[in-house]
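Only a single protein chain was left out; the remaining protein chains are all shown in position.
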Amino acid sequence: MLVAAGVAGLVVAMALMIVRAIVGPSHYDRILAANSIGTKTVLLIALIGFLFGRPAFLDVALVYALINFVATIALMKFFRYRTLASPLTAAPEKEHKNG
Amino acid sequence: MADALHWVGGGLVAIGAIWSIMGAVGVLRFPDVYTRIHAASLTDTGGATLMLLGMAFLAEPGIVTLKLFFVWAFVMLTTPTASNALASAAYSSGHRPRIGNFEFMRGNDSPEAATKGESRP
Amino acid sequence: MTTPFLDANFALNVALLLMLLAIALAVVRTRSLLAAILLMGVYSFVVAAWLMVMDAADVAFTEAVVGAGISTIVLLGAILLTHGEVVRVNWRLQVVPAILVLVVGGVLIYAAGGLPNFGDPASPANSHVGRIYLETTYGDIGAPNVVTAVLASYRGFDTLGETTVIFAACVGVALMLGFGPRVDTAPTVDVMGDHHVVLRVISKMLIPLIVLFALYVQFHGDLGAGGGFQAGVIMAVAVILHAMIFGLGETTKAFRPGVMRSISAFGVVLYTGVGIVCLVNGGGFLDYDFLFTPQVEAMIPPGLLGDPDKPHHWGQHFGILFIELGVLLTVASTMVSIFYGFAGRTIEAIKAERGS
Partner (left out) sequence: MSWLASHFNYVIVVALMMAGLFIVFSSGNLIKRMIGLALFQSSTGLFYISLSKVSGATAAITLDAGSVDGKALASQLDPAYVQQFGVDGVVYANPLPHVLILTAIVVGVATLAVGLAIAVRVREAYGTVEADEIEALSRVTAEQAEPAR
């Protein structure tokens, strides 16, 4: 019973996040909402596995937890460097000075 | 004993859900991006910990509990990283946080005053 | 015609579908391409959750991996190369499409009235062919996961076709975007010093785990939810994450584009090779019962997989494993070479080269 209440609460939280994703004035709000919905989906999928009696389906939640932040990194590089190809390593000290 | 664990697990899951709702309300009501990032990522990791702990109580010990631990570990690793990346991207591309903009507190809630601090990307 | 169970499952289904509708309308209304891409990312998250509610664990797996990993990055790569301007729209252009869409929608909804009730176990789709596969799969193939068994064994020839389509997509994107001058991958100079220690450390920890998880998904494909397609995309996401963190230059040194394209071809060759071995052994193309000749089959210890006294279909087990490996190779290398195409292309150099 409580698990069903938990799932209902999580769905409400996701709905509120979707409102932020749709309304969000700047793009960063949308990325934030997308990332937060991703984490909530991980929990929702794990809970659905428990609610409907197949807790063995945690692999889907596991893969989501792993891959969720890749899109956020791509968006970060899109906004900051306007390219997906540049390495995020520290520029060597010399080049840093006159960079 | 078994249904005691069941109730504890269910309770933790429910508290985790309430935690997430608080975070979602926070994301809706906070004025600018950085406070929203703060609200979202804190309640994400907090809610995730509570819920996954609750589910660990619900599940019979074994492979499922191990998978729950892995899900918890990866959520703990990735969500703060994503928020860190997002905040640094927002800041470095000129999105300034709204500090000390109290006009909206003094009652003249004009939209111009509200967005003074927030530069359009 | 039983009406659907109005239980928690149905309530979740309705809630998630309404969310999908809200996101879709937002995608229609939004004028900036980037907002549309982000909303499509959220859309695929909710679809994956919905698929779990619909008891489709494998499909939820695929949607999760593809939605979170590949489609956002591919769309972002396209926006980067086309300098995603905001879409200019005047409403007069929208009236005719709106009317047309409403008419077609009305007709479809009227036609949908004749469909069986949602969740009806006695509907024609669920009561004839579906049940036969559910009843006979464990006997014929011995794989608990009916979806993978059907995908790889009963419908193996079709999946070979789909793997070839994915290989064709790899060749297509590689030809269009893969060649020509590559973007220079000099490290970006940060005004405020190095911000990315957190990202580098976490990614260094997670990339091997993602690859390990991809192999886990591949090899337990016929026992639990998983399979070649999902494993291939997860493997590609690990490589893409490496490329985004350590730069395309480093990754192309490790996974050279030429090798990636040949691995994409090799996946299809491996798949067809398994079929030909079955053909040579006297069975039909892709009929895994003939994969092992009786002498080889005798050499396999009975207790290899599970309890020894159960009748084992070694040909089916290993046949499914090999072709899933072929699918993994093709899908992973295709997604990686698609990423190379989009991330490595640069318009300035091409303009300079063409002098236009």
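Per-chain residue numbering starts at 1, and chain names A, B and C are given in the order in which the chains are listed.
By definition in this document, a residue touches a chain if its C-beta (ideal position, glycine included) is under 8 Å from a C-beta of that chain, and two chains touch if they have at least 3 such contacts.
Being a predicted model, the structure only gives us computed values, none of them experimental.
Peer 1: Which displayed chains make contact with the chain that has been left out?
Peer 2: A, C
Peer 1: Where the complex has a chain not shown, which of C:D58, C:D289 or C:E324 is the residue touching it?
Peer 2: Going through C:D58, C:D289 or C:E324 one by one, C:D58 is the residue touching the chain not shown.
Peer 1: Would you mind spotting which of C:V42, C:L75 or C:I202 touches the chain that isn't drawn?
Peer 2: In the full complex, the listed residue that touches the missing chain is C:L75.
Peer 1: With the full complex in mind, choose from C:L12, C:V42, C:V146 or C:M235 the residue touching the hidden chain.
Peer 2: Per the contact definition at the top, the residue touching the missing chain is C:V146.
Peer 1: Going by the contact rule already stated, which one of C:G105, C:P181 or C:G258 would touch the omitted chain in the full complex?
Peer 2: C:G105
Peer 1: Counting contacts across the full complex, list the positions on chain C that touch the omitted chain.
Peer 2: 2-7, 9-10, 13-14, 17-18, 20-21, 24-25, 27-28, 33, 36-37, 40, 43-44, 47, 50-51, 54-59, 62-63, 66, 70-71, 74-75, 77-79, 81-82, 84-85, 87-89, 93-94, 96-98, 100-102, 104-105, 108-109, 112-113, 115-123, 125-126, 129-131, 133-135, 137-138, 144-147, 150-151, 155, 158-159, 162, 165-166, 169-170, 172-173, 176-177, 224-225, 227, 229, 232-233, 331, 334-335, 338, 341-342, 345, 347, 350-351
Peer 1: For the chain that got dropped from the picture, name the residues of chain A it touches.
Peer 2: Against the left-out chain, chain A lists 52-57.
The rule we apply is simple: only the chains that are shown with their structure count from here on.
Peer 1: Suppose each chain is reduced to the average of its Cα coordinates; what separation in Å results between chain B and chain C?
Peer 2: 29
Peer 1: Residues of chain C that touch two or more other chains: which are they?
Peer 2: Within chain C, residues 190, 196, 199, 206, 209 contact more than one other chain.
Peer 1: What positions in chain A touch 2 or more of the other chains?
Peer 2: Expected reply: 7, 14, 27, 31, 33, 56, 59, 62, 66, 68, 73, 75.
Peer 1: Help me check something: in the complex, which residues belonging to chain C touch chain B?
Peer 2: 190-192, 195-196, 198-199, 202, 205-206, 209
Peer 1: List the residues on chain B that touch chain A in their complex, please.
Peer 2: Listed in rising order, the residues are 7, 9-11, 13-14, 16-18, 20-21, 23-25, 27-28, 33, 36-37, 40-41, 44, 47-48, 51-52, 54-55, 58-59, 63-64, 67-68, 70-71, 74-75, 78-79, 81-83, 85-86, 88-90, 92-93, 95, 118, 120-121.
Peer 1: Enumerate the contact residues on chain A facing chain B in the complex.
Peer 2: These residues of chain A touch chain B: 1-3, 5-10, 12-14, 16-17, 19-20, 25-29, 31-33, 35-36, 39-40, 42-43, 46-47, 50, 55-56, 58-59, 61-62, 65-66, 68-69, 72-73, 75-76, 79-80.
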